[in-house]
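What you see is the complex with one protein chain gone and the rest in place.
The letters A, B and C name the chains in turn, as written, and every chain counts its residues from 1.
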Amino acid sequence: SKKSVQTTESGKLKVGLVFDVGGRGDKSFNDAAYRGLEKAKNELGVDFEYIEPGPGADREAALRQFATRPDIKLIFGIGFIFTDEITKMAQEFPNKDFACVDYTYDQTKTIPPNLLALEFKEDEGCFLVGAIAGLTTKTQAVGFVGGMESPLIKKFEKSYEAGVKYVNPECKVFISYAGVTGDAFKNPGKGKELALGQYSQGADIIFHASGVTGLGVFEAARETKKLAIGVDSDQYNEAPGFILTSMIKSVDVAVFDCIRQEKDGKFNGGKAETFGLNSKGVDYIYNDKNNNLISEGTRKRAEEIRELIIAGKIATFLK
Amino acid sequence: MNKVIYSILGPLAAIIIALFIGAIIISLIGKDPVEVYGVLFYGTLGNSYGIGQVLFKATPLIFTGLSVAFAFKAGLFNIGAEGQMIIGGFAAAWTGFTFVTLPWIILIPLTIIAAFVGGALWGFIAGYLKAKYGSHEVINTIMLNFIAAALASYLVNEIYGIPATIHTPEVSGSSFLLRFDAITGLFPGSPFNTSFLAAILCTIIFYFIINRTPFGYQIRTLGLNKNAAEYARMKIKKLVVLSMLISGGIAGIGSINFIFGYKHYYELGFSEGAGYIGIAVALIARNNPFAIIITAFFFGILEYGGLTINTMVPKELVTILQALLIILVITFVRIIDVLKIKFLKSA
Amino acid sequence: MIENIFTYAFLLQTLRISVPYFLPSLGAAYSEKGGVVNIGLEGILLTGAFFTTLGTYYTQNIWIGILCGLTAGFLIALIHGIATITFKADQIVSGIALNLFALGLTKFLCRIIFNSSSNSARIPGLETVNIPLLSSIPILNNIFITFCIILLILSQIIFYRSKFGLRLRAVGENPAAADSLGINVLRIRYAGVLISGLLAGLGGAWLAFDQHSFTDGMSAGRGFIALAAMIVGKWKPMGAAAACLVFGFAESISIQFQGTAIPTQFIQMLPYILTIIILAGFIGKSTPPAADGIPYENTNK
Partner (left out) sequence: MLAVEMIAITKTFAEKVIANNSISLSVKKGEVHAIVGENGAGKSTLMNILYGMYPPDKGKIQINGNEEIINSPARAIQLKIGMVHQHFMLVPPLTVLENIILGSEPEKNLLLDFKKAKERVSQITSSFKIDVNLETKIENLPVGLQQRVEILKLLYRNAEILILDEPTAVLTPQETNELFNTIDFLKSEGKTIILITHKLNEVKAISDTITVLRHGKVVGVTGTENATIESIARLMVGEDKIYEEKKANIREKKLILEVKNVTVLNENSVEAVKDVSFEINSGEILGIAGVEGNGQHELVEAISSIRKPAKGKITLNNAELKEEHNIAHIPADRHRNGIVMDFSVAENLILGREKENLFKKDITIDESKVKTFAEKLVHEYDIRPVDIDIKIKSLSGGNQQKAVVAREITKNSDLIIASHPTRGLDIKAASFVHNALIKESDKGKAVLLVSSDLAELLKLSDRIAVIYNGQINVIFDADKTNEYELGLYMTGSKVKNE
């Protein structure tokens, strides 16, 4: 504890972050959050610590562990699954600040003033990559591989499908889930077989929202020389040449911004901050690595659709 | 006296060696073992919140340990406590959020009965298949675990779930099991709750049934010598079914700790593998109900301990320690036995 | 949907899915025929996968990778042997402990070495192997599948036609009898357990190559299913193989049936329900070797 006294004395801001089940190194959601931390460390000179809890009761205990530490001021929970616990902790520790990525905002309840909810409009991004897939497919069939079947992932599935159908109503969309427990987010073997199944049935592009399981989808893409779409982070490097694009969430930016506000004493909780296409909080990847995979026409059309979504002229969600 | 020394010598040596190996690992990754162990100890047993967390983690393990042990007494290997806990938990939660108007005096027993019945149903399936078709309960209970997880997922996601979450609605306030924190002010902040008392009660009932009643006598006979049970004209099929059913029921009650004592709703994945750890708990406690409480407490330390040191070292260090400890204990028991005989002989 | 089942892709998928069941399952048969229950196979799969990945990652040579996976499997099995055969510890407790150990160790090392709680860096896979004659034959061009077929035939011969197999079966049924004939019971049991370690380690290698990386908990219960398959297959290599194919088939079907009107969860249940039905309806009682799970107290020592 001597050390911690020193850090507070030095006046350095210290941040605690609790990861979602997948943990560090998932090359996707959690890693995006981690990038935000690193950036803050490099550019703002803050310190951080993190915990990777298991499922169940550990989330609260992990948050509490940080909340009871005198040297830690700001605490992140990464993932919608933290919603209840972080709300509770924010109420119990009014002197600390909290932020939760993918917080599930319940209109009937108020968010504590020391809690900032970070929401991402995945549906907009998914719709957009769905449209790109629908425009790019040559076989008139695309696929979706989800991790654990849950409302959140269903949302990805539905808006992706809506995007596909919006540009290509005749296109088939295959849908598979890797499982029904949290482990379904870390089962690449299953992901690969699911993807191979879809490819063998005629799909030529598969979008995944399945955490580490998606790495299996990419393997299948490499093996069959077909395309896949990444999620959360730019996943091009997981299968160079076979990743059509990625639906990215700027979790890193959100985390970084939040830390900067805290550092500047401008932390502004008690509300939900929403990141959508308009603020580039969600987006798709188009750069010199993958621009040869996305045709000029497709790119143009995608940008038009982006504008329509931002203008609220498209329902991004398939009922 | 000598006997006591010999019986603790093995585990003691095992603990020391396991901690020593752990220390080497910690040093290898450039951390200070003394500091890490210090935090581990302080975080779990060094403060009342930590102890509360440990007991909270231990509570379901007592139930699942008892569950596995009960079946074991009848010579059956129940790998299915996990699934039984899931189904029991869902049944209990459903009762809790459906009969919201009932007063606690009725609702709490009702939810516990529901937890028992749910788990018992899942255990019954394996028991019935064993009795009727002779199919191996080990495989069937493993399969039923997967099926239970899938079923719970369906029920939560498609029918009873709150949108955008992985849990059901909250159960009625009158079904809450109070935290010790709230009653006594002890263990502040930890979700350690009165379901622990239910676990203790369950342990006593377990002991009573197994060791004091004719039914328990029959169960033990079946477990030790099925052929003798048959010649004593015990109703073997009935006993097989009943013991799996009771075993499942006990595991089912294991769910109330999380559902009614902590979160107040059913959440997918709440069981955290307690059903599987229960097997280790029961086996290490040699199916002795009171030893199960102690073993569960010990596993509680390790279960929670990982989190306390997670900011310094990967929490899997604790899993490794846990595994080393089990292996060392079971081997050392034997080594000490051999040493003891040699010693006594030479004396 | 039905038409999807009778395709080459489906057949291949079934075989592929069966591989990581079959290898540990065959291993379990060796171990349990000799009288040692090895539920640590799950952990061996995982460790095998991790060290295969590690070896391949550092050398970029899959053969060295496989060697590392085999060695890891061997070592874990050796611990199991020392605990249960030499020190007569409870076989199931030891197995549980080894599974825990594997889970902890692999994730721990993954964190330390690859800086990730979930997966390793990418490694090359089997596509780099090119065996001149086989590569042109469908199915057999997958060296693991070819190898599994060879292993199965070989095991069938070893079990029922070789001295070792005879002794293994004797030791699992009545170790005292084998002992009284001058057979070293403990040594034969060690052999059975160590072979199971090698086979499960190889199963782990397949998992690693199939997805070109290690993932935390990637064995995903396959070791347990493999044990179940071995029991369904009545402790026989052929039986185990058949049971694994049934599992593979059921899982393949559950993959093909996704996205239909049936809720995913029920489709996911399919392989497990099928197993229960097969077990109740078609297999009947399967009796384990009489001394399976019972440590042998060698009276000489």
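By our rule, a residue touches a chain if its C-beta (ideal position, glycine included) is under 8 Å from a C-beta of that chain, and two chains touch if they have at least 3 such contacts.
Just so it is clear, the structure is predicted and the values come from calculations on it, not from any experiment.
In the whole complex the chain that is left out makes contact with B, C. Interface note for the absent chain: among B:Ser27, B:Thr184 or B:Asn225, the touching residue is B:Asn225. Set against the missing chain, the residues C:Ala177, C:Ile262 or C:Ile277 yield one that touches it, C:Ala177. Contact with the undisplayed chain is limited, among C:Ile139, C:Ile262, C:Ile277 or C:Ala290, to C:Ala290. Not every partner is drawn; the one left out touches chain B at residues 208, 212-214, 217-218, 220-221, 224-225, 227-228, 230-234, 341, 344-345. In the full complex, chain C makes contact with the omitted chain through residues 157, 161-163, 166-167, 169-170, 173-174, 176-183, 290, 299-300.
We take it that only the chains that are shown with their structure count from here on.
Common neighbours of chain A and chain C under the contact rule above are B.
The chain pair sharing the most C-beta contacts is B-C. Averaging Cα coordinates per chain places chain A and chain B 35 Å apart.
Taking each chain's centre as the average of its CA atoms, chain B and chain C sit 28 Å apart. Counting partner chains per residue, chain C shows two or more touched chains at residues 111, 117, 265, 268.
Shared interface positions of chain A, defined as residues touching 2 or more other chains, are 52, 149, 180. For chain A in complex with chain C, the residues that touch the partner chain are 19, 22-27, 52, 149, 174-177, 179-180, 183, 186-190, 192-194, 196-197, 200-201, 211-212, 215-216, 219, 223, 238. Interface residues of chain B facing chain A in the complex, by the touch rule stated above, are 53, 56-57, 149-150, 152-154, 157, 161, 163-166, 189, 191, 258, 262-263, 267-272, 304, 306-308, 310-311, 314-315. Per the touch definition, chain C reaches chain B in the complex via residues 79, 82-83, 87-90, 92-94, 96-101, 103-105, 107-108, 111-112, 117, 221, 224-225, 227-228, 231-232, 263, 265-266, 268-269, 272-273, 275-276, 279-281, 283-286.
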